[in-house]
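A single protein chain has been omitted; all remaining protein chains appear in their positions.
Moving on to subunit A:
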């Protein structure tokens, strides 16, 4: 069943950055883009399950901190070796200064 979950406050994420959100045994990554929009993906790299929240956000790219695998966090697209499997993305909405993701 689809439900909206409050992940964090809007100000908890810096611009062009990412934080980790754990919910129901799953890890998510919540992004704030340079143009101040919010996005959400699975929080672990599809290559070796490293937390992407320790990685680097550059424009619309998240780079994994372990092997530098790159994804487009807006679409989840894997951008080349060593990542080959796309990230799952989640719908996001802002309400009353909080970030909600649809899981």
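Observations on the model:
Criterion: a residue touches a chain if its C-beta (ideal position, glycine included) is under 8 Å from a C-beta of that chain, and two chains touch if they have at least 3 such contacts; residues count from 1.
FYI, contacts and distances are computed from a predicted model.
Hidden chain, UniProt protein name from the list "Cellobiose transport system substrate-binding protein", "Putative RDD family membrane protein YckC", "Fatty acid desaturase" or "Sugar ABC transporter permease": "Fatty acid desaturase".
Touching the omitted chain from subunit A are residues 14, 17, 47-49, 54-56, 58, 63, 65-68, 70, 81-82, 84.
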